[in-house]
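Apart from one protein chain that is not included, each protein chain of the complex appears where it belongs.
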Amino acid sequence: MSSTAVYFSKKPKLTSPVMIEGLPGIGYIGKNVVDYLIDELKAEKFGEILSSYFPPLVLMNPEKNGLIEELKNEFYYVKKGKNLKNDLILLTGDTQSIDMQGHFVIGRKIIEVAHSYGTKRIITLGGFSTGALSEKDPKVFGAGTDEKIIKEFEKYNVVFKKSPIGQIIGASGILLSIAKRHNMDGVCLMGETSGILSSDPKSTEGVINVLSSYIGFKINLEKLDKRAKEMDKIIKKLEKVKKGMVSGKTQTSEQLGYIG
Amino acid sequence: MSSTAVYFSKKPKLTSPVMIEGLPGIGYIGKNVVDYLIDELKAEKFGEILSSYFPPLVLMNPEKNGLIEELKNEFYYVKKGKNLKNDLILLTGDTQSIDMQGHFVIGRKIIEVAHSYGTKRIITLGGFSTGALSEKDPKVFGAGTDEKIIKEFEKYNVVFKKSPIGQIIGASGILLSIAKRHNMDGVCLMGETSGILSSDPKSTEGVINVLSSYIGFKINLEKLDKRAKEMDKIIKKLEKVKKGMVSGKTQTSEQLGYIG
Amino acid sequence: MSSTAVYFSKKPKLTSPVMIEGLPGIGYIGKNVVDYLIDELKAEKFGEILSSYFPPLVLMNPEKNGLIEELKNEFYYVKKGKNLKNDLILLTGDTQSIDMQGHFVIGRKIIEVAHSYGTKRIITLGGFSTGALSEKDPKVFGAGTDEKIIKEFEKYNVVFKKSPIGQIIGASGILLSIAKRHNMDGVCLMGETSGILSSDPKSTEGVINVLSSYIGFKINLEKLDKRAKEMDKIIKKLEKVKKGMVSGKTQTSEQLGYIG
Partner (left out) sequence: MSSTAVYFSKKPKLTSPVMIEGLPGIGYIGKNVVDYLIDELKAEKFGEILSSYFPPLVLMNPEKNGLIEELKNEFYYVKKGKNLKNDLILLTGDTQSIDMQGHFVIGRKIIEVAHSYGTKRIITLGGFSTGALSEKDPKVFGAGTDEKIIKEFEKYNVVFKKSPIGQIIGASGILLSIAKRHNMDGVCLMGETSGILSSDPKSTEGVINVLSSYIGFKINLEKLDKRAKEMDKIIKKLEKVKKGMVSGKTQTSEQLGYIG
């Protein structure tokens, strides 16, 4: 009785687009990077995913105009041009699945969409939390579906070998796994972050640098800085909201006094 | 293998009825308001929803006559008249889903029923818990599916802009979201409440005032007071019952010694 | 992908059999009563239910012969005779569902079986835990699907009116609810018990007394005493086993080190 559906508002014509996923995760690195790309590359929205595996709630529009907003994942696209080597599909969203199995269901829907547009490569983004603040420039760690893509991204200083990473949890990992089963290649780029601060502009910038070298767009550092500061405020608010909320069935029921 | 079914006992003829939902939630505001309306407007029951997403138990009839009662959500209707501007469908019940995904499944069933009777607008009711007692008259906060309905309800002193609300959890939120996808408009009215007392007559009255202005019925304050006091007793009993009960699979199994 | 299946080993011909359910629950009252009836009335097994809603484990045969035993619910029957007014279907088992929704799925299967044999009445058994030891003879509390059956069982000193019971959790409650929807009547008999001792022979005896008066068999008090003592030993062992076991997905996974 669960459901996960894709709604398309447009059907753009794309040529072998690379899909870049940036859903909420450790340090919001992935989401921050993709939202920056959407803004900077003036990407257009063409579809969204709703799922009963998302939390059972609606958000209030952050601009506080009184409008409700559904939790969703959103597909954007941008076509290649003078400073962009590839057509891109950009995936952002408010949430990942809150159910173990939902990750697989939603992941397959996302790969279906990628596949239907001729995507042969998926780049998933995330953070790797070290648990300690550091003065050094954060590294970008990587994981790949095959040796060829690993060699390709090692050129951009992504660290694949002997990394401290043991596993990739959630969409960034599962999407690579499903992509590989569908004859796509893929790479996960993870910005090193302390995990202590709610967001991490330096780590975000590191991941954007890799993508910039790979796809060819130029980075607007000023805008990036401004976005980072705004994002930080929003994340801090969200952290407050989350406490006592996404803590599973039991608490939700108790809080709301569902049993009348 | 889950199931959610609607059972109709009548098929009333209704003209563009507005649906008002009042399931158990924060401070029982929504349920208290709708149960008051059912009583005051002499609404008639025409259907009910049973679901395996409700807790696996039966209630003893509160009048203690020895009869069991299923947990259910119930549909009532009342037709427009001299002091009522619209046909109404009123939704009350004993419980909401205790499963994350169940909210979506049951929500879709409710909207299907609304849709089949020609409903174009849904009003969901709830409470917003401030965590502190206050001397001031409680506000009624709102959230809407579009700007038109927001403007309409701002006339009745509902606060939409810059409200402290970040999200609406459960039926009151999910119903608006599903309604919007089915081309209905909708508004959620949330009575400000401390969340400390088990029920909150002042907050309930605030929400009833808004509905009274909107739909046109007159309020019987005396009855409302009496109901509030009775409700308070029932809720206090329920709170006791809930402890150690709705605390998920594990505790239930342990309590009952299911593994023989 | 869940599954719940009934396996029949016989297809006995029964005439309007009354079904009596005694699955593990509070104080093992229900299970003790039904297992006593199976033994005393020399009931024969004719079917069993397996379900993926039962815990994912097999038991070792309690006689420790090295054989495994599946967790199951079992159907027995006995035909009416000189000291038995009705054909009976007796339902016992090792466990109830450990999943909220599983109660509804398994409950429907049980009622299907009852229905297919022409059952018009179901008696479910359980315990009501007072939380305190008492010198007085334990009461038998009741809950019924309609006033007629309540009146009928009030003759046997079952307490229906103004009982302290607010809800009936699990199979004993859900079966009545499903039975009622299938035009059967039903009653739940609950032996008052402290809930402190692992089993409660006095409370068990109280429930057997009611059934004895209702169906007409004679009670073998000596055997009942002996069984109670044996059962007590088994239950104490089971209590040890349960600790740290049925505590949900997480603990099970951790204990077993599932992630290799």
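For clarity, chains are labelled A, B and C in written order, and residue numbers in each chain start from 1.
Here is the rule we go by: contacts are C-beta pairs under 8 Å (C-beta built on N, C-alpha and C of every residue); 3 or more make two chains touch, one makes a residue touch a chain.
Everything numeric here is computed off the predicted structure, so don't read it as measured data.
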Touching partners, among the displayed chains, of the absent chain: A, C
Contacting the left-out chain in the complete assembly, out of C:S3, C:S16 or C:S116: C:S3
Absent-chain contact - pick from A:P17, A:P55 or A:G191: A:P55
Sole contact to the chain not displayed, among C:Y36, C:Y53 or C:F160: C:Y53
Touch residues of chain A, complete complex, unshown partner: 2, 4, 23-28, 31, 55, 71, 93-101, 103-105, 142-147, 150, 160-163, 165-170, 173-174, 176-177, 180, 188, 238, 241-242, 245-248
Where the unshown chain meets chain C, residue by residue: 1-3, 50, 52-53, 55-60, 64-68, 70, 98-99, 237-238, 241, 245, 248-250, 252-260
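Just so we're on the same page, only the chains that are shown with their structure count from here on.
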Copy-to-copy rotation for chain B and chain C - C-alpha atoms, rounded to a multiple of 5°: 90
Chain centre separation (chain B, chain C; CA means) in Å: 36
Between chain C and chain A, distance of the C-alpha-averaged centres to the nearest whole Å: 51
Sequence positions of chain C contacting 2 or more other chains: none
